[in-house]
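Below is one structure, written out as structure tokens; comments come after it.
Only a single protein chain was left out; the remaining protein chains are all shown in position.
Just so it is clear, A, B and C label the chains in written order, and each chain counts residues from 1 on its own.
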Amino acid sequence: MTTEAEAHVHHPNYVKIWAILVALLLVSVLGSMSHVREVVLIAAFGIAIVKAYLVARNFMHVNVEKRWVPYLLIVCLLFIGILFAGVAPDIMNHVGQHWINPVVNQPAVSGAATKNE
Amino acid sequence: MLERYLTAASTYAHSIDHLFILIAAIVGFWLIAAETIMFTLVFKFRAKNGRPTQYITGEEKHLKRWITIPHAMVLVCDVVIIIGAISVWYNIKQNMPVADETVRVIGQQWAWSFQQAGPDGVMDTPDDIRSVGELHVKINTTYHFELMSRDVVHSFAVPAFRLKQDALPGRTITGWFRPNRLGTYDIQCTQMCGLGHALMAGRIVVETPQDHAAWLMRNSNPAAAGLQALPASPPDGTLTLAEARR
Amino acid sequence: MSTQVEHAEPSFFHKYMWSTDHKMIAKQYLFTGMVMAMIGGFLAYVFRMQQGFPNQYVPGFGLVTPGKYNAVVTMHGTIMIFWVAMPVLIAAFGNFLIPLMIGCDDMAFPRINRLSYQIFLLSAIVLLLSFLVKGGAFGGAWTAYPPLSSTGAYNLTPAGAVLWLLAVALEFVAFLLGGINFTVTVMNSRAPGMKMYDIPILVWMIVLASVLFMVSVGPLIAGAVLLLFDQTMSTGFYDPTRGGDPLLWQHLFWFFGHPEVYVVLLPAMGIVAEVVAVFARKKVFGYKTVLYTTWAVGFLSMVVWAHHQFVAGIDPRMANIFSITTLMISIPITEMVFLYIATLYGGSITLDTPMLWALGFIAEFLIGGVTGIFLGSSGTDIYLHDTYFLVAHFHYTFVPIAIISVFAGITFWYPKMFGRMLNETLGKIHFWGTVIPFNVIFIPLFITGTAGDQRRIYSYAQFAEQSRPALQHLRTTSTIALLVMLAFQFVFLFNFFWSLRNGKTAGDNPWRSTTLEWTVPSPPPHGNFAVLPTVYRGPYEYGLPGRADDFAPQNVPD
Partner (left out) sequence: MSSSAKPIANTRSATGIPSARLITWWVIASEIVIFGGLLASYVMHRIGHPEWAEAASHTNTWAGAFNTLVLLTSSLCAVMAHKAADAHQGPRAAKLLRLTALGGLLFLTIKGFEWAKDIHEGFVISSGGFWSYYYTLAGLHGLHVLAGMVIMLVVASDAAKNEELQRVECIGLYWHFVDIVWIFLFPLLYIAR
């Protein structure tokens, strides 16, 4: 089996990728110091996605793996997306059609912050 | 069809019953058709009839028809049922007619309690009428109910009204009903709510405006209301446990 | 029932408790499932007695108090789904048949396989222990909605609730390990020449069921952790007064709970496909179409979950979406059933016991399927939700799945498992003695349901409309039918154990079937195949024109 394992990847310069990841990490931390909410969020999650992609591609070799492996992982994420879409209207909002969640402090704010399916 | 088993006492009870009959007709047809075909095939193609088995892959056009055509018909039936289901649902759960009266329904282990405006017609005033286990309503009057729960998930169900809505702690859910038949009907809790689930019964009394006014007068005495007022906090297990054990 | 023929007999412990042999693990799952089924059946007997003869002393149990009634109902549901349907349909048949049907010597990861059973056994023990703890077993229904399940002061069975949750979580882990192992085995370890469309439908179904389970159960495992912390560490994930939301659990539960229905349905459909093909001597009608419909069902079943929550306080606008998806799923599933019926066309049908069970499955499951439409369409669900109509509906799906199809499978593969035939006469008696009472149990419950009987009620004394004598007669009828049905199960047990010694020896291929498991001795030796087979054709080549006999095994070259 080891022979097949060899066959399936050629090893890039991992240290270089690691350096990029660390650089991105620094950027996201510095970005979080900003007081503009958008900047913070982009610095946080935009970069997180990039980092995840780099790790998956270069360390996990998803790109040279059999096609259906990335598809499998994407499908799992898709179902989580469906779960979110189906559940968020009830959990993320505190007011909906003919119901309200008065216990929560600011229903208006959080309710408006999201849209309904 | 449903009315043979249980009286229908609200305006939308019949729309549910009719949808039930529509679905029963459609699926009944398919059920009988499928069962008949299956048993016919079983008896027609018994080994003892001496016929050798045929080699059929199921790719043959002239045979595939027998799957694809019913398939399309099922799709049509589904669309019909969906339209019926959603229209009924929309009228009962989404579209709110203007309220003549409002009543607050509170579920707790293990009783339904109700609060409605007293003679002054305003909610949350001293003469409000609070009752436990029994709700008095006027016939041909559109009621909005504000449903809430003190402890666990309950479900406010009035079978005669074809009405059912879970009561969730932390939420106020609004619904409506319009009784159109005099009488006393059951209120159930249809969501498992603990030891006394089976004891969580109530009555809903649909009465004429005159009787209702008289009932209001009898019960609007604040002192009496005070007596019947409920504990603000969830009841401690022991008391209700004893109640459940009787 | 030795499975290692030419091996030195290992110690009892190593042979029966510590084996990595897929056939032994299959039997472990089968017998554990059968024991749990007896417990579940006894619980059914207890609460049906209370329903049929309220507040009477129940022989073998005693008086049924409200607390005991809730616990019994809850445990019946949990056991029958998680400790009977799952282990028997997926684990037992999967373990026994997958390596044999795809022509290899064992699972790809035998020790993971063993671990999966051991975790499963542990989960069963934990669940049964919960009957003994202070306060008794959990009584908050198998759906365990918080805050009832999360707060001891509400459910009054704090210890039982925690143990129930632990048991269910362990069971999930066991089936994750088992399912992943099945999937990898089928993907990688197939016999040379066995292409994607040469795999028997049952194997396809078990693998797709495992995958479906795997993708749907994750969120519930997470949800179970949250619920466990709510129970034991006074967190507030589901406590509305502290920012939590009880609806979250309901969503996470049903996001798994609905696919779960299909997780157990698919293997059942697979068993029926195998049996019908053999006894009709017919190729399955539209093999590929069956698979396409299965995939469609699998995907759709992931997007219908909230139809269990129409009146549970979800936003009413969402109900419309889920009502549509729910009715859409009827299209592939009906097509699948049509294909099975079409398979009978042009066949040469013999009605041996396995075939009776298989046909019984189709006939009864049709009823379960069509009654589902009433509940799937939001409008009627307002009235029928949580009534006995719903109970009758899902028993018309689950009994065919977990009982009828399982009997089809056991009677069909018993010769392969134990090397001897079951007794046909006893088998037919058992079949009619099970299927007829089954209908007499649940048809009355459809009526009491439409009359407004709500579920999980130990006595209707408080409800004027429900305590009408007419309804009580129906409940009593249903209870008596259950007693009859349970009584007839002893015929099966006797047949099962008597035939182990006294059945006539089966031979390799008693049913003249084409799939690979019938090319090895019965019972198969350790390592299954003396010479590992090569596959030359699809699984259901019956009545091929221009052959001497009417079936062409997969491993025989032209």
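Here is the rule we use: contacts are C-beta pairs under 8 Å (C-beta built on N, C-alpha and C of every residue); 3 or more make two chains touch, one makes a residue touch a chain.
Just so it is clear, the model here is predicted, and its values are computed rather than measured.
Here is the thing to keep in mind: the chain we left out touches A, C in the whole complex. Within the complete assembly, C:Cys104 is the residue of C:Cys104, C:Val272 or C:Met421 that touches the hidden chain. Note on the undisplayed chain: of the listed residues C:Leu220, C:Ile382 or C:Val399, the one touching it is C:Leu220.
Residue C:Val184 is the one among C:Val184, C:Ala296, C:Leu351 or C:Leu486 that touches the chain not shown. Interface residues of chain C with the unshown chain, by the touch rule above, are 4, 7, 10, 14, 19-21, 99, 104-112, 114, 176, 180-181, 183-185, 187-190, 214-223, 225-226, 229, 233-237, 242-245, 248, 252, 255, 526, 532. On the side of chain A, the interface with the absent chain consists of residues 1-2, 4-6, 9, 11, 14-15, 18, 21-22, 25, 28-29, 32, 37, 40-41, 43-45, 47-48, 51-52, 55-56, 58-60, 65-66, 69, 72-73, 76-77, 79-80, 83-84, 87-88, 91-94, 104-106, 109-110, 113-114, using the contact rule stated above.
Simple rule for what comes next: only the chains that are shown with their structure count from here on.
Using CA-based centroids throughout, the chain positioned farthest away from chain A is B.
A comparison of the A-C and A-B interfaces places the larger number of contacting C-beta pairs at A-C. Note: centroid distance chain B to chain C, computed from Cα atoms, is 30 Å. Computed from the mean C-alpha positions, the centre of chain A lies at a distance of 36 Å from the centre of chain C.
Centre-to-centre, using mean CA coordinates, chain A is 41 Å away from chain B. The set of chain A residues that touch two or more partner chains comprises 97-99, 101, 103. Each of residues 240-241, 245, 247, 313, 316-317 in chain C touches at least two other chains.
Those residues of chain C whose C-beta lies close enough to touch chain A in the complex are 215-216, 219, 240-241, 243, 245, 247-248, 251-252, 255, 302-303, 305-306, 313-318, 321-322. In the complex of the two chains, the chain A residues touching chain B come out as 97-103.
Interface residues of chain B facing chain A in the complex, by the touch rule stated above, are 93-94, 96, 170-175.
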